[in-house]
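All protein chains but one are shown in place.
Note that the chains take the letters A, B and C in the order they are written out, and that residue 1 is the start of every chain.
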Amino acid sequence: MLIVMHHHATKEQVDHIIAAVEAMGLTAEPIPGSLRTAIGVLGNQGYVDDSTIRTLPGVRETIHVSKPYKMASRDFHPVPSVIDVAGVKFGDGQKPVIIAGPCSIETEEQMLTAAEQVKSGGGQMLRGGAFKPRTGPHSFQGLGIEGLKYLQQAGKEYNLPVVTEVMRIEQLDAVCQHADMLQIGARNMQNFDLLKEVGKLNHPVLLKRGMSATIEEFLAAAEYILSEGNRNVVLCERGIRTFETATRNTLDLSVVPLVRELSHLPIVVDPSHATGKRMLVPVMTKAALVAGAHGVMMEVHPNPAKALCDGAQSLSGEHFAELMQEINRLLDFLGYQE
Amino acid sequence: MLIVMHHHATKEQVDHIIAAVEAMGLTAEPIPGSLRTAIGVLGNQGYVDDSTIRTLPGVRETIHVSKPYKMASRDFHPVPSVIDVAGVKFGDGQKPVIIAGPCSIETEEQMLTAAEQVKSGGGQMLRGGAFKPRTGPHSFQGLGIEGLKYLQQAGKEYNLPVVTEVMRIEQLDAVCQHADMLQIGARNMQNFDLLKEVGKLNHPVLLKRGMSATIEEFLAAAEYILSEGNRNVVLCERGIRTFETATRNTLDLSVVPLVRELSHLPIVVDPSHATGKRMLVPVMTKAALVAGAHGVMMEVHPNPAKALCDGAQSLSGEHFAELMQEINRLLDFLGYQE
Amino acid sequence: MLIVMHHHATKEQVDHIIAAVEAMGLTAEPIPGSLRTAIGVLGNQGYVDDSTIRTLPGVRETIHVSKPYKMASRDFHPVPSVIDVAGVKFGDGQKPVIIAGPCSIETEEQMLTAAEQVKSGGGQMLRGGAFKPRTGPHSFQGLGIEGLKYLQQAGKEYNLPVVTEVMRIEQLDAVCQHADMLQIGARNMQNFDLLKEVGKLNHPVLLKRGMSATIEEFLAAAEYILSEGNRNVVLCERGIRTFETATRNTLDLSVVPLVRELSHLPIVVDPSHATGKRMLVPVMTKAALVAGAHGVMMEVHPNPAKALCDGAQSLSGEHFAELMQEINRLLDFLGYQE
Partner (left out) sequence: MLIVMHHHATKEQVDHIIAAVEAMGLTAEPIPGSLRTAIGVLGNQGYVDDSTIRTLPGVRETIHVSKPYKMASRDFHPVPSVIDVAGVKFGDGQKPVIIAGPCSIETEEQMLTAAEQVKSGGGQMLRGGAFKPRTGPHSFQGLGIEGLKYLQQAGKEYNLPVVTEVMRIEQLDAVCQHADMLQIGARNMQNFDLLKEVGKLNHPVLLKRGMSATIEEFLAAAEYILSEGNRNVVLCERGIRTFETATRNTLDLSVVPLVRELSHLPIVVDPSHATGKRMLVPVMTKAALVAGAHGVMMEVHPNPAKALCDGAQSLSGEHFAELMQEINRLLDFLGYQE
């Protein structure tokens, strides 16, 4: 941490800061400049909580050098992690994973049809939501446990590991029982209690980036899970909220190479939620793979026009099959073996 | 809802949309224009889920006229609500409520001192956090139940109703037992399961706006609580996330008169979290009251320089007492009686 | 500036950076930490251009301590500036200035009526646009020079100094001839050539904050004018662009006390453009004054329903007169003499 003093800070104020830093068990290194003094803080093993220092007289600002995450950082864990979800592997050196399926689980038949389409198209994992976070309480909220059963059954039938969102701690047992991977949604990325409980399990987790989360906060959220013991975390970029309203969110694809540099955790992309427009999904899926994503998650529905949720961004089974052919050619070009 | 067709949509496509709208039990009213056709959707009692319509061939976009909230809306509930928290009243015609206290509950003594300062300064409610949402897992996470006891005791000693944040459903019983008002933090504004459970209680709730929540989403979150039966909701603006980094968040003060127009629920402002700078708290507190806030919540700590959390934005007891004198003069000017 | 090295940077890389800093005529002060080395850069008289340093091997990031402005900074000019516009004064210790008038100049009669309403209501300056920046080319673009004459005439008739926007360098002569104060609009805040030319004049300038400008960029834009010699700069907050669409922009009122801390230049607020809603203007005007604004600029139109531009946010003359009574009571309360 660097403490920057005001232009007009007195020597007494500087000395007071040095004493305060030393009282925290750290070392203070004053750097006198022509305009102002700065004080380097040394000896910390990670992020320094600067709230007490920032309030002392003469301090203009504090600048963090350490990050609020450590176990998620590549500095401390240089070897890229490979996460195994019932045999499907996410990570460097692995063929990117295509996760597909409907936004919401609606009926047994819908899930079986969707799973058949995902499998025959060439997808490796099946998605489907049983508990749905909806902006207003008057929209369809999901089938709950009943839905989990349809999802599990469809996954088994077509030999596809399944992932589904968990919204509250009490659902964890049921979701772990029926799904191979837990999803933490964007709105829960900073539901720290949920993160901690998920951290105590061994189940693989798909952690979605919050709508307004910085990369630093995203990795700090992963740190909550990792620091409780669960190392099986896959990150997921799903668009951030900006002033642009022509797309549902703004897909921040640069985050893919950046996370690959900063962290050892795999990262996948969800172009369906990021764009909210079916027309944009195929092209942004391919762009995500070229950007280095370890997988892509997209919405596929047997009959998008009748979907109870997010039909506008879902592909039909036929459309998915066509897209998978293009994806396979692209992955082939990128050097991945069948 | 208005459905806008593409420039080149065919008559068959328009007819298909009309049939689809009618299949939803609604009425479709085509509005042929010189460039394109639009179709008005009538007969809905609230927000229409447009996801299936948006996907049909020939549709360019759908435009919502109804809002995703109803019980929170002034259209359906024109009389402003007054929320009573153990005798302290929030709402039109009531003197704005000053809530103060430390960010985190640290010790019994700290809480007693803080309560004494809040009371003698003229505050009406005491705040303090026992469960703390922190960006990274390596920061202080709060005292938990032990902290709730200190808070309750301090509130009783000084006759101040208390408010504290609840982060998970399992904490609800304990928090209701020790606190007069539950706070839902910004990171949990769309933790819909928590909202629903809180909606089943009768306890007053302080619902903070999410960091990137639109006013529409903010009121839809309140709707989750109201629609389960709990009408005792007070809203709280606490700054939104923007590109500006000179302040912690950007305090969106226009939301105060706007919410007063759109909703019957009271709204208070938290200038401490919005700005993150102690220097800005007094002036923004006064601006919030002039903007029509039904209350203000601010951080006061017996010794800000030693606060375990958010010291940089906390006022000392002396500073609070001075500010309260200014606030009282201002409230007097605004026509509120002692 | 602080240069933060990568975790795994070698001693050679650190030495290379030190040499590079010294080659720039500055002093490098290495600060070895337990995890990484940082290098303090000393001896600079202002902002250091870090682009060459950031590229050198082993560098993780560079952190600026100096700001890209100096003449606009309070550090270098501790006494608040008072700007005189034909006898009307903006700055600390002066009664806040009320600037009012229509968005666009439309006819001679409209301007005379508007001026009469501004004067009789108690406003001190008259505004009106002759050159209008409009999102699309098919909207009304302003009357040009003809409009400037109506503005000047109306101002003279009612003894109100006038302010009007200048959009291009070639307009400067004409605008200076007809107006007492030049306005640089939000879209031109980083039109650096225009800023430099305005800096060569002596005319007072009202510089509006760009829609997505940080406070640092805002003050750096003022620096462009100041550094060419023109010291007569008044800043204007007019709302920033965020994800919220319920208001036209988000009024960032915290910027007022913050700019007063960072700079010696006066700052006024434009609640009409910030909110885009007439209903919000009175309350946000009062909030701005309580927040410490040195003035407020608002749109007043003899007949808002027939305004060629921004009618939705304009007050009528009667509405303005009522608001001025409230403003005067508030200014009286705040201690300003008539």
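By definition in this document, contacts are C-beta pairs under 8 Å (C-beta built on N, C-alpha and C of every residue); 3 or more make two chains touch, one makes a residue touch a chain.
In this text the structure is predicted, and so the values were computed from the model without any measurement.
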item: Chains shown that the absent chain touches, full complex; value: A, B, C
item: Omitted-chain contact residue, chosen from A:T242, A:N303 or A:S316; value: A:T242
item: Residue in contact with the excluded chain [from C:R54, C:K156 or C:K200]; value: C:R54
item: Hidden partner chain, residues of subunit C it touches; value: 20, 46-47, 49-52, 54-56, 68-70, 131, 133-140, 167-170, 187-188, 190-194, 196, 211-212, 216-217, 220, 223-224, 227-228, 241, 278, 304-312, 314
item: Interface with the unshown chain - residue positions in subunit A; value: 212, 214-216, 240, 242-247, 250-258, 261, 274-275, 277, 279-280, 283-284, 286-288, 290-292, 329-330, 333
item: Missing-partner contacts on subunit B, residue numbers; value: 2, 4, 7-8, 29, 31-36, 38, 40, 42-45, 63, 65-66, 75, 241-243, 245
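Here is the rule we go by: only the chains that are shown with their structure count from here on.
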item: Centroid comparison with subunit C (C-alpha atoms), farthest chain; value: A
item: Separation of subunit B from subunit C, taking each centre as the mean of its C-alpha atoms, in whole Å; value: 31
item: Computed distance of Cα centres, subunit B from subunit A, in Å; value: 26
item: Touching two or more other chains - residues of subunit B; value: 212, 216
